[in-house]
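Removed from the display is one protein chain of the complex; every other protein chain stays in position.
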Amino acid sequence: MSTLSALGATLLRLLHYRTSFVGLLVILGIAVLAVGAPIVAPRGYAVTDPANKLLPPSVEYLFGTDALGRDLFSRIVYGARIALWVGLLVTFIEAAVGVPLGVIAGYYGGTVDKVITAVTDIVWAFPPVVLALGVVTVMGAGLTQVVVAIALTSWPYFTRICRAKVASFADRGFVLAARSIGESDSDIMARYLLPNLIPSIIVVSTLTLPAAILSTTALSFLGFGAQPPTPDWGAILADGASDLSIAPWIGTFPGVFLVITALGFNLLGDGLRDILDPKLRI
Amino acid sequence: MSTPLLAVQGLRTYFSMSEGVVKAVDGVDFNVDENETFCVVGETGCGKSVTALSIMRLIFHPGKIVEGKVIYKGTDLLKLPENEMRNIRGKEIAMIFQNPMRSLNPVFTIGDQISEAPIAHFHSPRKEAWKSAIELISKVRMPDPEIRAKSYPHVLSGGMRQRVMIAMMISCEPSLLIADEPTTSVDVTIQAQIMDLLLDIKKKRKMSMMLITHNFGLVAEMGDRAAVMYCGKVAEIGSVKEIFREPLHPYTRGLLKCLPVGFERKKELEVIPGTLVSPVNPPQGCRFSPRCNLVMGKCKLEEPILTRQGRDHLVACHLYGGK
Partner (left out) sequence: MEEALLRTHRLTKHFPVKKGTIAKTSYVHAVDDVSLHVNKGETLAIVGESGSGKSTLGLMCLKLIRPTSGEIYLNAIEISKMAERNFKKLRRRMGIVFQDPSASLNPRMTIKQTLTRPLALHGMKNQDEIDSRITEMLERVGLGREHSERYPHELSGGQQQRVAIARAIILNPELVILDEPTSSLDVSVQAQILNLLFRLQKEFHLTYLFISHDLVMVRHVSDRIAVMYLGQIVEVADTDELFDNTIHPYTAALLSAVPIPRPRTGEVDRLIVSGEPPSPIDPPKGCRFHPRCMFAVERCRTEEPELRVTADNHIVACHRAGEIDVSGYTKELWKVIEAA
């Protein structure tokens, strides 16, 4: 169907899946916060005010302040920007690498498939944190470096799904029919196979996105990712960890937001999967 | 005239789907006598499979048998409690399906699966049931029965799996065997073998068979009597000979004319115009009226009911005074 009507139809069907719809609303809520950060949190995330440090949540400081007197609410809201941006970027890189490899492996089979599968398996087995450590050692700490590291270990998600789907399509008539009218291999992969993979790619994205957010925040928590004063939720969590007994709100709020965001995506993903591609049920 | 083995009266089975209520079976009546092969024939969506499943009460959500009677040996099956119905299934009425691989459990041996029903229904001791299983395997004309009994479904070909299904289903000597498209997924020569086997079993065990199919060739070969279904209703019932020689219902006539037999080579066949109707919103009056070349005004208003037109021939059509 045309993309817009397909989108509309999917959203309508999503209404039947209540938990997924809730997930969608949650994500939209977080997105609105993130996009509207300058309006919602005019105070900014880097403004320090040592006189007002470690204040508990109040009307003026919705989430309280941290050890440097920074408004936690503003930091969380700007942190949402980072989280979503990071999630999208990582997912995009993973898809850009993983999807073509999967399609090529599934379409050609044989040696090409064997090589790609071997590489995929090796990368798959690699723990992201270890690789991130390696990247950081070489290139120094920073959010960009961490994004690259996570993306480079998680693209196999997409490769596996796409390869399996393409292999199942390759037997189907329409690939054979395309070859019978003289379509080239690259045209078949681009025009025939790829559009049919989009539902699966979307569903996988709703799962890799929160995973990416969680991984990057974990690395930021360890100090490898976002550097101060960047308000990555992981960094805020790290701040909060040291002051947990005296100012528990600093550690609690980023944690809560992380959970809500990840949950939102997962719930949405469940519903989308049922609508778009039930065979992906794990 | 003796009482029929199975009498289906006013059967209605509906499915509640998101697009509406699908009236898969909407008022079906027919009888199956003892010792006969009764064919239910029709195209996709006519409700023939759902009819068979309804008789076996194997209809689950979102489907529901909303009305009707299924009288088997004097008892209305639709009124039985589930535990009593379980006694009927397999022991009195057995069913074989189109795709045998789906019906066979891949992790149990053939012998185990054939023994299952006698152990459940008659509490036969395992050793005895196993021996009977081997006998049944040879009865369905499979070589090396002892070896076969120990093998698993995946090593067998489609034709062999179907034989195993048949063995399973006759293990308790049912009086009625329902076969839902039993040979659609096998080759022609294997189909001939299986049909031959079924007829042989039926004759030897004095069993009745209800054959669900879309293949008129099989109806001609195997059937004593047949019912033609269209859009959830029965259009015509009669002896197979009469249905072929003198089809009364315009749908039956049209369908038989579609079969490329006995015509001049490459001559265009007479087709039924239009397409199959949606069972969600069937047309008012006679379901076939939008496509019928003999349609009258009455047909679009009133649904015709089955009326007798011969000793053993019923038709639901206003051309024959369907009132």
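Should a chain be cited, it is by its letter among A and B, assigned in written order, with residues numbered from 1 in that chain.
By definition in this document, a contact is a pair of C-beta atoms (placed from the backbone, for glycine too) under 8 Å apart; a residue touches a chain by one contact, two chains touch by 3 or more.
Predicted model, so just to flag it, every value in this text is computed and none were measured.
**Student:** Of the listed residues A:111, A:180 or A:245, which contacts the missing chain in the full complex?
**Tutor:** Result: among the candidates, A:180 touches the missing chain.
**Student:** Looking at the full complex, which residue from B:62, B:260 or B:310 touches the chain that isn't shown here?
**Tutor:** Residue touching the absent chain, from the options given: B:260.
**Student:** In the complete assembly, which of B:47, B:68, B:111 or B:159 touches the absent chain?
**Tutor:** Candidates B:47, B:68, B:111 or B:159; residue touching the omitted chain: B:159.
**Student:** With the missing chain put back, which residues of chain A would touch it? List them for me.
**Tutor:** Contacting residues on chain A, toward the hidden partner: 1, 172-174, 176-183, 191-192, 195-196.
**Student:** For chain B, enumerate the residues touching the unshown chain of the complex.
**Tutor:** 43-44, 157, 159-160, 187-193, 195-196, 214-222, 240-241, 244-245, 254-263, 265-272, 275-276
FYI, only the chains that are shown with their structure count from here on.
**Student:** From the C-alpha centre of chain A to that of chain B, how far is it in Å?
**Tutor:** Distance between chain centres, rounded to whole Å: 52 Å.
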